[in-house]
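First, the structure itself, so that you have it in front of you.
One protein chain is absent from this view; the other protein chains keep their places.
So, chain A:
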Amino acid sequence: MAPVSDKTNNGLIGILPVLLAAALFAFFAAQIPAIAAGEVLRWSMPWFPSQGIELAFLLDGLSLTFALLISGIGTLVLLYSDSYLAGHPQYARFALFLTSFLLAMLGLVLADDLILLFVFWELTTLTSYLLIGFSHEAEKSRRNALQALFVTGAGGLAFLAGLILMGFAAGSTSISEIIAADELRDHAAYTGILVLVFAGALTKSAQVPVHFWLPNAMAAPTPVSAFLHSATMVKAGIYLLARMHPALSGTPGWIWTLTILGAATAVFASLQSLRQTDLKQALAYTTLMALGTLTLLLGQDSGYAMTAFATFLIVHSLYKAALFLVVGNIDAATGTREVAQLGGLGRSMTLTAGAAALAALSMAGAPPFLGFIGKELKYAGALAADAPVLVAGALVLANALMFAVAGVVALRPFWLGSAADLPRAPKERSWRMLAGPVVLGVAGTLFGIFPGPLQQALVTPTVAALTGDAANAAELTLWHGVNLPLLLSLATFALGLALYAGHRPLRAGLAHTLGMLPDLDRGWDRFLDGLKGFAEWQAARIQSGKLSFYLAATFGTVAGALLVTMLARGLPLPAFTLDGFSWAPAAVAALMLAGGVLVLLTRSRITAIAGLGTSGIAISLVFLIYGAPDVAITQLLVETLVVVLVAVALLKLPRLPAPRFRPGAAVISVAVGASVSLMLLSVLGQPLDLSLTSYFEAASYPDAHGRNIVNVILVDFRAIDTFGEIAVVAIAALSALALLRGTKGRTR
């Protein structure tokens, strides 16, 4: 997406969100000294006291690292967007979505209660859906947004189940209490919890085999990709795994699931990445690779692995956000992101090129960048793992591919080839669009040369949060002496260079090989089509459009449910007796029956309606005889009005056909009559509980100042029920209005 007007920014709407994010960043930065000193800050207030659920937030090394990345990169991305989408008619909406997402993400990493965590989790899903689908005029964009929503939403449901299970197993929903108690591993529900939590985390963080939504999510404007896919949304799953690491890790289920899925994702994604020709798609797959690596590291337990996790988390966020923004700059400047068309941009876009070089070198893991330190630590962590050959092998391969991709992304477009074939003459972007890549690129370099402050401020506290002890943190340094990780690094560089040199023939080969894998993305479409087809089939069956079918289904269900219950539970019937027989109720019952028989036998609609009315009036007589005048009056009025309404509708229809015997209808009506009668008889056979009645009788006048108990119940004791009912009545009237006005006929 290119800038849409000549404006260079969006004024106040553009700058306010930036200030908010910057203020948040400053706030979190101010907490660094306390956290670095080993403190853990917690704030809480009751939320659902009856369930012990608190509105609790916790700031430890892990939360702080995430919070700083989110608010810091958020600030730069918002600043960048202000220029990238300058003059966009819907910028206010965009800023709202992005800021909401930022806040939801902050809530997620700070929440210290399982339920609260879930609320923020879902909020990030929803806001990222809105962001991915921001270009809502494009069908592809809408489709990809929905795909991301469905996949992560389904994971979210599993995750909710996992959290509830965890809450029950631990007896508390407070995350810090669950971690402190540390009893989950021996609990019977452990496997269930693990599977469900994995389902949530791995869908959110796009691990194989549910990775396919992430590259599609690149339909979003580039700053969104930079934000969602570097520091935040996709790392929500990683955060969750890290948060649960102290409570759940170390079992074979944890270690092997994460190691295998992480390694598979890392290697698969790096191969895919090298194959792409669109710069943004290439970066999307390298994000997958990073997520795989982080998952892989979280599968381990050693201090090295945890240090590598913390470091690589930061490194990746810095360089990936920078590179996405660089790609945005290239796109905005030249109008294309195709590798084959790009070249020679270095002369006209010097600052962008410089930032790209810094970020790419960090991604390639070259010294003296932070990426190098991260890579060394990854190898050290891999060698301490349970399956060092598998883990280290996957990492070396993935890193070498990363090295090659870094060359493709940052070397070729800027320094090789010529700018001759570009759709537009490139021009350097405004400072707003340069601030992000430059700041992030320089940060990656400075932290590489001087890793001490980063270690103290963030890495060590994060490791302390993960392992419970700051002493487990390994040292961040460029030079560890000649050891196995260094040798692996050298091997990586050699392999990476070879891959870069041969990346063009490789790309064709990869495209061929990977093309033979089942296409999960297309499978997704087929799945949705199948679902829709099934829904259609089902709706056609149930919603046949014939009133007689609906009535038969409804009454058949009523009779069936009643009869099954009676058969299963037994049916206590009162003894049959003629004591207390009187003629008045018997006469009323005869009247009721007569009305019913009349309906069955007549061919005239008005006679049928009158017959129904007769039955209804007989019912109101029953109420009168048994001393419920209110109900009797209501019944009488309703019956009168129903007769009027039905007459209005039915008299326009042709004469009824001659009555004929319909066995199916007869069975249903006899079954309904019999089962309801039996149920009422058995109710009479039970001792009547009058406690509620006597309460209402006693309280009606003294407390509610009314002698008509029925009315007092309606408008006072159970007023909220009545409120619901009149709302239903009003809505029904409105729906009828909408339906009838929509039909043909006399219009007013």
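Note that in this section contacts are C-beta pairs under 8 Å (C-beta built on N, C-alpha and C of every residue); 3 or more make two chains touch, one makes a residue touch a chain; residues count from 1.
What we mean here is this: contacts and distances are computed from a predicted model.
Student: Mind telling me which option in "Multisubunit sodium/proton antiporter, MrpB subunit (TC 2.A.63.1)", "Penicillin-binding protein activator LpoB", "Quinol oxidase subunit 4" or "Sigma-70 family RNA polymerase sigma factor" is what UniProt lists for the chain we can't see?
Tutor: Checked against "Multisubunit sodium/proton antiporter, MrpB subunit (TC 2.A.63.1)", "Penicillin-binding protein activator LpoB", "Quinol oxidase subunit 4" or "Sigma-70 family RNA polymerase sigma factor": the hidden chain maps to "Multisubunit sodium/proton antiporter, MrpB subunit (TC 2.A.63.1)".
Student: Provide the residue numbers of chain A that touch the chain removed from this figure.
Tutor: Chain A touches the missing chain through residues 629-630, 633-634, 637-638, 640-641, 644-645, 648-649, 652, 704-708, 710-712, 714-716, 719-720, 722-723, 726-727, 729-730, 732-734, 736-737, 740-741, 743, 745-748.
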